[in-house]
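Complex shown without one protein chain; remaining protein chains in place.
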Amino acid sequence: MSSRSLSSATAAMCALALFACQPEKQQLRPAPAQVAVFGDAARESDIQPGGRESQPQVTNPFHGEADAISQGQRLFSWYNCTGCHANGGGAIGPPLIKMEWIYGEEPSNLFDTIVKGRPNGMPAWGGRIPEYQIWQLVAYIRSLNGLEPQSATPKRQDHIEATTETRP
Amino acid sequence: MSVLTEWRAPAPEAAEEQNALYRAWADGRGIFSWFSVTTHQAIGKRYIVTAFVFLLLGGIEALLMRFQLARPDNTFLGPARYNQIFTMHGTTMMFLFAVPVMEGMGVYLVPLMLGTRNVAFPRLNAFGYWMYLAGGLLLYGAAFTGTMPSAGWFSYTPLSGPQYSAGKGVDVWAQMITFTEVSAMCVAVELIVTIFKLRAPGMTLNRIPMFCWSMLIQSFMVIFAMPAVMLASTVLLLNDRTIGTHFVNPAEGGDPLLYQHIFWFFGHPEVYIIFIPALGMVSAILEVHSRRGIFGYPAVVLSMVANGFIAFGLWVHHMFATGLPQIAEAYFTAASMMIGITSGVQIFCWIATLWTGRLRLTAAMYFIFGFIFIFVLGGMTGIMLASIPFDLQAHDTFFVVAHFHYVLIGGALFPLFGAFHHWFPKFTGRMINEKLGKATFWVLFVGFNLTFFPMHLLGLKGMTRRVYTYPAELGWGPANLLATIGAVTIAVGGILFIANVLRSLNAGARADSDPWEAGTLEWAADSPPERFNFAHLPVISNRYPLWAPREQQGIVVGMRNDRREVLVTSSMDAEPHHRLVLPRSSIWPFLTALGFAIGLVGSVFAFSWYFVSAALGMIGLIGWFWPHRPVEIRP
Amino acid sequence: MTPVRTLDVSGLPPYNISNRAPTWWGQVLLCAIEGSMFCILIAIYFYLRLGVDFWPPHGARELDPTLSSIALLPLLLSAIGSYWASEAAKKDSRSGMLGGLILNLVLAAVFLALRFANWGRLNYNWASDAHGSVVWTILFLHTFDMVADLLFTIALVIIVAAGSSGPKQRLGVHVDSVVWYFLIGIWLPLYGVLVWGPRLVGGS
Partner (left out) sequence: MKARAGAPLLVSLLLTSGCAVSYQSGLDPAGTQAARITELWWFFIALLGSIFIIVMAMTVWPLFHRHRGINQEPLEQRHSPSAATERKLTRVVAAATGATILILLALIVLSVITGRATAGNQVTGNHLVVEVTGNQWWWAVRYMNDDPTRILVTANEIHVPVGRRILIRGMSQDVIHSFWIPNLQGKRDLIPSRITTEWFEADKPGRYRGQCAEFCGLQHAHMAMWVVAEPPAEFEAWMAHQLDRAPAPSDPVTQRGQEVFLGHACVLCHAIRGTPAAGQVGPDLTHLASRISIAAGTLPNTKGNLAGWIADPQTIKPGNHMATVPVDSEDMQPLLNYLESLK
């Protein structure tokens, strides 16, 4: 009975699937090294992201992770980034979508901007937010600009859209 | 009526004629022809076997959940994995097991019971199977590569929306629904047409076997309910996630409750889609093993039809806790309780059948008795849940988990197991071991009640659903442990059943065509049936043709045997109308399904893949409908 | 062998092109599936309308009623082509089938051209808001169905013109007309909802 051979193949595959599977990367508990907070010193010294002790890290450890982007999105409003940047469209602060990046668009640039702050109002968040959350914010901001993989980027959020197109 | 038959000795069956029939219905050998099979027995068997594989997977997931919940504050799975597992369990059982297995039973049995040779659209049938398989492989293939949905089998927005369910898990879930629903719709269309147009001459509406009635009603429900879930999953959910529509985004005029309405407009009938075929099986098995026709045939049929209608009017009872206007709530309470009337009529008619029958206590009958016990108990809790004040306490607790496992396992799985024991000789040509079958029943029955009965109490004691753990102080530990022990018992029952099937396949006693001395036409075909089912199509003049005296039985002559011919009869009185030439086996249904599947899997990532899907599907359909030599008009 | 009662069907035709053919039934059921899908979409439309204060949202430019109503003319007339073709299919008249199908195609093309012109007027899209989502979904699904059926019709024209017009193809023509009637029939309520809905249930 050939349908039996099919079913056994399916069974084997599915059993494998059940036991060998890794969920889409979703880090519930941050690695101890990522909990570090960059103190006020970050503002003066040219400390590199990653902290003095750890290796300088210039790539986002969460690059391409859908879950980190969604956490970053939550933190973006939790830490009141929306207060100045609205939902990315910009208000008091510059827009974060489709802009000329004043301080660069690389993850390390964004990381620096958040940790050290920038002139004209951007506060330094170093000393407050743990490193892993800064990287999540970086991932989210880059996802707003299509700089994260499309498959990890949500197409909309549950609030009023920060669209650039306007209705006449 | 015009089905006047004359007495005559059948022409001595020319061996050549017989061989022509075999040749016309042969499928060929080899892997290529394996993908192009279109006979209903093969497709039906594939549905059933595949669905069983998914039952095993869903069962393993259930066991994992039960292990996690066996004691308080357990860390066996953890929240992320537990949520994935319970989502996969519900999804697998509802979409990949329960509906497809019923479709499979229908595809296999309905043409046999109607006395015809295949379903009306054999290639659509094959296409439906491949779509179903593709959907199942999509879900488990994604799981294999690390993407699992974890928003529940219902995927309520906004939890399942773009903001709160990152990753592709929910998208895969939503598109898996599309596959399985397309498959269910294919089966529904072909079964409705088969039942209306391909019945044996003389099989008027009131002679249709009970199981065919149930499949007919189920198929109509599929046609009206399944579009709702496809809209819910692909338009409301998937489009919101992948192209940014705003159906469920309240900030832009959408509404998260809209998704619930559309989902349950499908979701409630879905339950009846699963369990109405089971009612048909119960009736069919009861008739045979009580050795009498079902008591109150019209009442049972009408109450099934009524079930089908009412099922569309009570979706809101899944949403009582959302706080709807009181007048609407009263209406939905009344509608929900009305199901009690129609189900009551069926139960009473079955009991009447039992009372006046001459019972043969086979394993199949054991399962029917078990069904009545469990299903009636589940029905009672169902009536309680229809009452809004009580529902507000019990909703989303383990009481509801207990209730729907009572009605779904009791209402569908027990009849299904009964059906396997009953029709096993027909499927395989061998008898299934009765002793082992009865042992299976007892283990399953005890295990089932051990697992799910304590859940009623857990729910009343405040244990909510879908929690991955619970604190010890609440005192839910002992009942949960009991439920876990019951779950293991059920697993033992499952192993017993598989062992029995494997053993009986190889060593069971050979079955003749009618080992139970049954009355309906599937027992007139060989066990297992030839690909063409009947060398001569039967003519009937009785609801139970095989129980009728010989002078009331007849056969059709004058069909051509060198091609796949079936007889089309009128939809009401089943008077012969014309002959229909069914297509031979074809690889195109498989290729078309493959084309659609590639595009639909892509659409999980980008909307534009729908167009790829349409283009590939179109290529498949061109091959499918490519005109071969014109059909000969020669009669 | 003992005699049995027999029913001789050798005299029955081996095909049938009418509403009694299983294929016709199957097609009607597929239309029923599509139909329930559109009914639910209409329900979604009104459900969403109930949830907001303004319908359509301020500044949204809806389908043009005049253009939409004018477009109904070729659409309704195309049914004549369909009918002609299906009657010709029953009578096995090749020229009739071709004529009917081509008339159908031409009028349908006119309708679709008008629809696309009308559709282009909309100053919102599916991602603008929930109103945009439902309007675009209805338009997209109905257009998708129409295009699919027109491609099928074109295939039929090619097949019939190439000289292959056996019972199977004739049944195809007959069944094609069912689909077309359905697509016309379902557009009428959708037209009512999309074009007149905002005027009936609109405002604030």
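Which chain is which? They are A, B and C, in the order written, and residues in each are numbered from 1.
Assume a contact is a pair of C-beta atoms (placed from the backbone, for glycine too) under 8 Å apart; a residue touches a chain by one contact, two chains touch by 3 or more.
Quick caveat, the model's predicted, so the values are computed rather than measured.
S.K.: Taking the whole complex into account, name the chains on display that the unshown chain touches.
M.R.: Counting the whole assembly, the omitted chain is in touch with A, B.
S.K.: Looking at B:281, B:345, B:419 or B:491, which residue reaches the missing chain?
M.R.: Touching the chain that is not displayed is residue B:345.
S.K.: Where the complex has a chain not shown, which of A:60, A:113 or A:133 is the residue touching it?
M.R.: A:133
S.K.: Quick one: say which of B:32, B:355, B:605 or B:626 touches the chain that got left out.
M.R.: Considering the complete complex, B:355 is the one touching the chain left out.
S.K.: In terms of residues, what is the contact footprint of the unshown chain on subunit A?
M.R.: Within subunit A, the residues touching the omitted chain are 28-30, 35-37, 74, 78-79, 128-130, 132-133, 158.
S.K.: Extract the touching residues of subunit B with respect to the undisplayed chain.
M.R.: 78-80, 83, 151-152, 156, 158-159, 164, 250-251, 255-257, 290-293, 295-296, 299, 321-323, 326, 329-330, 333-334, 337-338, 340-341, 344-345, 347-349, 351-352, 354-361, 369, 372-373, 376-377, 380, 383-384, 386-397, 445-446, 449-450, 453-454, 457, 460-462, 464-470, 473-476, 478-479, 482, 517, 519, 544, 547
The rule is simple: only the chains that are shown with their structure count from here on.
S.K.: Could you please state the distance in Å, as a whole number, between where the Cα atoms of subunit A are centred and where those of subunit C are centred?
M.R.: Their C-alpha centroids are separated by 47 Å.
S.K.: Nearest whole angstrom, what separates the Cα centre of subunit B from the Cα centre of subunit C?
M.R.: The mean C-alpha positions of subunit B and subunit C differ by 31 Å.
S.K.: Per the centroid of Cα atoms for each chain, what is the distance between subunit A and subunit B, given in Å?
M.R.: Centres of subunit A and subunit B (C-alpha means) sit 44 Å apart.
S.K.: Mind pulling the subunit B residues that touch 2 or more other chains?
M.R.: 243-246, 249, 252 - these are the residues of subunit B that touch more than one other chain.
S.K.: Quick check: what residues of subunit C touch more than one other chain, meaning two or more?
M.R.: Answer for subunit C, listing residues that touch two or more other chains: 127-128.
S.K.: What does subunit A use to touch subunit B in their complex?
M.R.: So the residues of subunit A touching subunit B come out as 1-4, 6-7, 10-11, 13-18, 20-26, 28, 66-67, 69-70, 73, 150-152, 154-161.
S.K.: Could you pull out which subunit C residues touch subunit B in their complex?
M.R.: 1-16, 20-23, 25-26, 29-30, 32-34, 36-37, 40-41, 44, 47-48, 51-52, 57, 126-134, 136-137, 144, 148, 151, 155, 159, 164-169, 172
S.K.: Using the touch definition up top, name the residues of subunit B that touch subunit A in the complex.
M.R.: Checking each residue of subunit B against subunit A gives 34, 42, 45-46, 49-50, 52-54, 56-57, 60-61, 79-81, 84, 133, 136-137, 140-141, 143-148, 158, 161-164, 166-169, 240-246, 249-252, 605-606.
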